[in-house]
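One structure is given below, encoded as structure tokens.
A single protein chain has been omitted from the complex, and every remaining protein chain is retained in its original position.
Moving on to chain A:
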């Protein structure tokens, strides 16, 4: 199974001894996704079936049900058809390898590790209710555990009690927080946050922003202003803009990613709520169409249930 990984120079041994715990967790977190996804594929392929159009149609259905989207699904299926012909694949179970390979190829293109230099400002953006504040809580925990000095900036000055919510996370993680009154200008909170970060020598600055629908022009302008302030005031910092996406989101996520990218140069995606039954297949479309990599995935409610994304591990966890 998954023979094509062996061809990859990536060291299996390393992977095993290195982060076995993490990998196991990822696998566990993705259990439901995997069960839904691969169990279905297996049930199609296990019968020693012939490789025909009907088989591909059923695979197409599975991908669409995983929110991969019509366009990307058709692309994947077309590639699979060509390869199946080229490699003269006769048995249906080899098709699974082919599918894993296709998804891996999309996710792996231009992959580079998520490197954090000090100082790094991470701007967390997204539509309403995707889990931005909770994700910041988890990120703060992660970097704190790595021994970094973390500063939270409460730039969601709009939603009722958003600042209080972030404060609770600051308390849990024992890190500092910069905040203003509810209703104040978020860009000025970021301005103060950066000043504080410089003064206190923070390594990681996590900026919470208010949830906003990408088609609200004025709210996107507000976000651009925040981004401009960050760039101008923190020129020696590495600035990452991470878009938080709810795994249950459908095709609209592509539009979200596109518009947020245009506005504030999104450098990565955090895919949350993967512990439900949603498959989050839309990230495959987003990678394929917009080349935005996934950086973290949220696989549970626990504070340490946020994991760094690695396409190889992801595809493995999905298919094994």
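Keep this in mind: a contact is a pair of C-beta atoms (placed from the backbone, for glycine too) under 8 Å apart; a residue touches a chain by one contact, two chains touch by 3 or more; residues count from 1.
Basically, contacts and distances are computed from a predicted model.
As stated in its UniProt record, the chain not included in the shown complex is "Signal recognition particle protein", which appears among "Methanol oxidation system protein MoxJ", "Signal recognition particle protein", "ATP synthase subunit a" or "Cytochrome c oxidase subunit 1".
Which of A:39, A:71 or A:109 touches the hidden chain is settled by the complete complex: it is A:71. The omitted chain makes contact with just one of the residues A:75, A:142, A:179 or A:273: A:273. Note on the undisplayed chain: of the listed residues A:76, A:130, A:220 or A:284, the one touching it is A:130. Set against the missing chain, the residues A:142, A:179, A:214 or A:287 yield one that touches it, A:214.
Annotation for chain A: contacts to the undisplayed chain at residues 32, 61, 64-67, 69-71, 127-131, 134, 158-162, 164-165, 167-169, 182, 213-216, 246, 248-253, 255, 273, 275-279, 282.
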